[in-house]
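One chain of protein is taken out of this complex; the other chains stay put.
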């Protein structure tokens, strides 16, 4: 199994989720994060005090998938999250040793 | 060492933390996340505009543990987070190469 | 490639980011988390109802780096985030199999 | 609220008040009535309170958090700009300075409040007070329209449009109805602004929603209110402030003001309960957004009627307001797919029309428990009065629709009315104001 | 606030005002006093402001964020429902219409405000104004009880209970004390609602907390306030609005109203400082929740006394309120383990009792710097007066406790009083109203 971690633009969530459903991935966990990278942030100005906000709001998706789903998942995300502009985000893939479903105690791919 | 990532229902945090303390695990990091899976979300209705909220509030716990603590940790979490209802959550286990304690620079299991 | 996950004190973010830039790391993703460990939290008191808040606000940084950058990154973080007090945080290192840049589809270290 | 109306009314229910005024006149050689002045100072504060912070919060809670400041900013900037504009030329276009006024527009004798002196008297209160009380109405009316184009209109375009709109829509209609114009001469009953405030704002909102087009993502994407606690807070303030709006329109501290306050309150309560009931029946649950929207419907609808009806009629008016505005909101949004972001037309526009018509019935003194305080000058029957009211509704509707449309097209030639799609995605707060609403950790 | 009280008072401190009224009567053939009317219009707006948004925010900030809307909704729906109920039958049950009233309940001559006309006069102000001023009291009293069963009671059960409670507890007690009933006849001093408002609400809260049982997780699980900024905002509004509540109870713009405002303010300040001091001493730190709770204690406690005491006594009353309510809150929660969620009984109930007793002492004109404005009709000494006050307290306490208990049991037979445990975990906002309070990114 693999854990796919994707950083995407916030307003792309619905598109990505649909694209994943289309390739049969129906579980994920989402977090609001701040990203720092090439994409420029913005400047805020309060009574002359200027603060450069380098951190851009992003969403982080985590999905545990069977190894054979990895490529589908990646291409689904890449397609759906793409706007062609800097800051579209990144996908990270790591190994996943074990998964357990709390409710049933099922393990491995059964637990996905 | 292993990194255990557990998705649980928000109101189960105290129970899980106690269960983990009982098996000797005293460090963890917690995040508020939104989960998408089999558990149904709810519908919100604002002056006739209906929005289906598929994402359910969850907590994500991350705990770095010694390899020999993994099973204890998993069973502690499974027991404490269980309500028997869909949406109780999942536990993910991944390999952890290295840990460093910022304050002292200690490494490996000493840093846990 | 490696994924470095660092838990730090919230007000240390700017220092750490600068230290990382100095060693050539220019991308990262940040989350607000709550930490549980040796550092004591605080007590809140509302009309006689006393609640012990064990969870301390922390930031979690995640940075995907080339394997040869790992040591630099760790020492940069360790230096910049250190206050010498309990609760300075931890750094976790895990293996990273693959990285994809959503915008371009680039893979591996090119995508960092 | 205009001299003729009051003069007429005073021959009716306000009779008891008049001797006091003349008494004071005799005593100190000036016509101001200190008690009425005391109440009108308060009423003015209450109406300002309706816009800032009342309406601002009501609206701002309903948008997404990335646009919260833009709404607050629009309401606040309008408060300032409309005040100055009113001072410069708006007031005189509505009320003029001469005792006799033309049918369509005020004279220009009060440009820069030229005739507003510390000892000038209007309707028994200082003219300065009458002018600022009216100013608070000229503030809130354009501010109401903000709800229609929220989350997408450029700040500069909004300012330009509002300036022109105040002068070319609000001031003339205000003159027709309260400033001695043709509708007033027909005996139109509009105590506190069914036509002048709610129909003009509501219709302008509808036109603006159509001209600007829907928000990106409407109606698929979730545009849930980002902070309903803010909206409910604003709702409470609106209710309280509306006491100044309606009871202040008596321009006196007397039985008429008291009755206006009472019927206003009952209609608000009834509108709320009606909307709640509709939701409970149709959707299975009552909501807090629903109940406060019903409140606004009840308040907007009683506004033209608040000087002419009794408490039992107020209940009927409120109940019909809550019900009809509920169904109109569903229709505009779900059937016609018009993105009037915060439902200004179905609530204020429809409420204003409904109230302006219903007062034509419930002003009648011959309805038993549901009796009102009498017909407008020159009208003898419900039929007469309803005819006049219908003329008021239709003329205000058409005039506002046409002029608003022209103005928006005009402003659209000078600047873009909307921000770009990307800016809309990013949110107006950052894009237009370099600020963020919340930074809560 | 009731005619007899006022009649009596007017023989004392209000004397200076009476000629003005009669003067006005002579002048314009109607008894309304325009200046008093001006103030009472304002006072009415202020008391409404206490409930929406004042009390709503004060309470809503104290619950967990998943229940914030449910509290706002309960307060808002009560505002509407109690208003209509008051119009239909509540007012007449409390005040009737005939000049002479029975000991226990008003006559039914004012059902649907049948006798409230635009030119009716009560106590020198329009009857419509008196009726709506009293209406705002009938709104806030049931709304106060919401704090006791917050975060667990079903909305429908809450509505049913409140409707019955207004009719069977509030209206009768209001009649006894202000409507010409037996307590008024005994010369009970309750200027603005120590018994009528605070004891009834406080005792009902205690009973409701006991009947419904504690919230799931009480007292172990953290139920920290989710937004203290909201609570402090509401506190400020309550303080300001209370000026209308207490100084408005003079039903006049005179020295009595001014003194009521002054003593109200001083007691609020003293209650706040006392609570702050208690916390600082016992817990090592003063808290903002503590200081605003002390304020409410100070305000609730001075309420019955606000027409009868001087500023030095107000300080003593405020200080004792802050201290005693502080210790009672600790006792109810930590010793008796009663989950009166927002501490309504120890603050309002205990404050109301304390104030109703203390006014029996500090009304005395013979206490030097601490002198008050005189005893109630028929009472000659502190002993006399304290006896009457004690009867007022005990009878209101017992009557309210018994009837509230019966009503809750009754409603409990028709619908579940509480949501299920799972729904409680999920939060009332989603479960009862399909809405969320905040969606801030």
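Annotations
Read from first to last, the chains carry the letters A, B, C, D and E; within each, the first residue is number 1.
As a convention for this text, contacts are C-beta pairs under 8 Å (C-beta built on N, C-alpha and C of every residue); 3 or more make two chains touch, one makes a residue touch a chain.
Source: prediction; values computed, not measured.
Within the entire complex, contacts from the absent chain reach the displayed chains A, B, C, D, E. The chain not shown here is touched by just one of E:154, E:175, E:198 or E:226, and that residue is E:226. Across the entire complex, the residue among E:288, E:398 or E:414 in touch with the chain not shown is E:288. Interface residues of subunit E with the unshown chain, by the touch rule above, are 13, 16-20, 23, 33-36, 38-39, 42, 46, 64-66, 224-229, 232-233, 235-237, 239-240, 243-244, 247, 252-259, 261-262, 265-266, 268-270, 272-273, 276, 283, 285-289, 291-292, 295, 310-312, 315, 369, 373, 437-438, 440. Considering the complete assembly, subunit C touches the hidden chain via residues 11, 14, 42-46. In the full complex, subunit B touches the hidden chain at residues 10, 32, 57.
We adopt the following convention: only the chains that are shown with their structure count from here on.
Listing every chain that touches subunit A and subunit C alike gives B, D, E.
When the interfaces C-E and A-D are ranked by how many C-beta pairs touch across them, C-E comes first. Each chain gets a centre from the mean of its Cα atoms; for subunit A and subunit B, those two points are 18 Å apart.
Centre to centre, using the average C-alpha position, subunit B and subunit E are separated by 47 Å. Multi-chain contact residues of subunit C (touching two or more other chains): 31-32, 94-95.
Within subunit D, contacts with two or more other chains are made by residues 224-225, 283, 285, 287, 289.
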